[in-house]
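All protein chains of the complex are present and in place, except for one that has been dropped.
Moving on, here comes subunit A:
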Amino acid sequence: MSGLVLLGAERGFLSPTGVEITFLLVGLVTLGGAVLAVTSRQLVHAALWLVVALGGIAVLYLLLTAEFIAWVQVLIYVGSVVVLLLFGLMLTKAPIGPSPDADSGNRWVALAVALATAATLVTVVVDAFRTAWIELDVPQGTTEIVGRSLFRHWVLPFEALSLLLLAALVGAIVLSRRKKERR
């Protein structure tokens, strides 16, 4: 085991670089926002804590040199998905104050399942990628790089995705349209 650690760890975990420290701090903020988003008893606050989590993930993308993904994340997730969720809360007449029945009765089972999943995943991931090192010297996700690969190698999925978005748009309109005649 010590040999494995030494193999890829001329850079140890005990002497983190500046990027790693920033990643750790922003990651803690992200995780805290996520935990508050799933445990908050005020429904609107849960949606607003989601903004913190998603914005933190956008900063993490920036730290991983994936600029384009970071700005897409800000535009689509923080900009529109959260607004849609807030509209959903508002249109289903969510209570403004704290609602004590926000969690169902099986929350302890859910907590056990989530803790088991976290323990398993973290154990496996740490065991597998303990010695892997990301070089961040060359930016890997500028708009030019992503656009070039998207329109050179991924054109067909890109077009299929636009069809999917059109179908989703039509479906949402059809679903939310009020029927004239009584069913």
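Following the convention adopted for this analysis, a residue touches a chain if its C-beta (ideal position, glycine included) is under 8 Å from a C-beta of that chain, and two chains touch if they have at least 3 such contacts; residues count from 1.
Just so it is clear, contacts and distances are computed from a predicted model.
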Chain left out of the displayed complex - its UniProt protein name, from "ABC-2 type transport system permease protein", "CO or xanthine dehydrogenase, Mo-binding subunit", "Sarcosine oxidase subunit alpha family protein" or "NADH-quinone oxidoreductase subunit K": "NADH-quinone oxidoreductase subunit K"
Touching residues on subunit A - with respect to the absent chain: 11, 13, 17, 19-20, 23-24, 27, 30-31, 34-35, 37-38, 43, 46-47, 50, 53-54, 57, 60-61, 63-66, 68-69, 72-73, 76-77, 80-81, 84-85, 87-89, 91-94, 101-104, 106-107, 109-111, 113-115, 117-118, 121-122, 125-126, 129-130, 132-136, 140-141, 145-146, 149-150, 153-154, 157-158, 161, 164-165, 167-169, 171-172, 175-176, 182
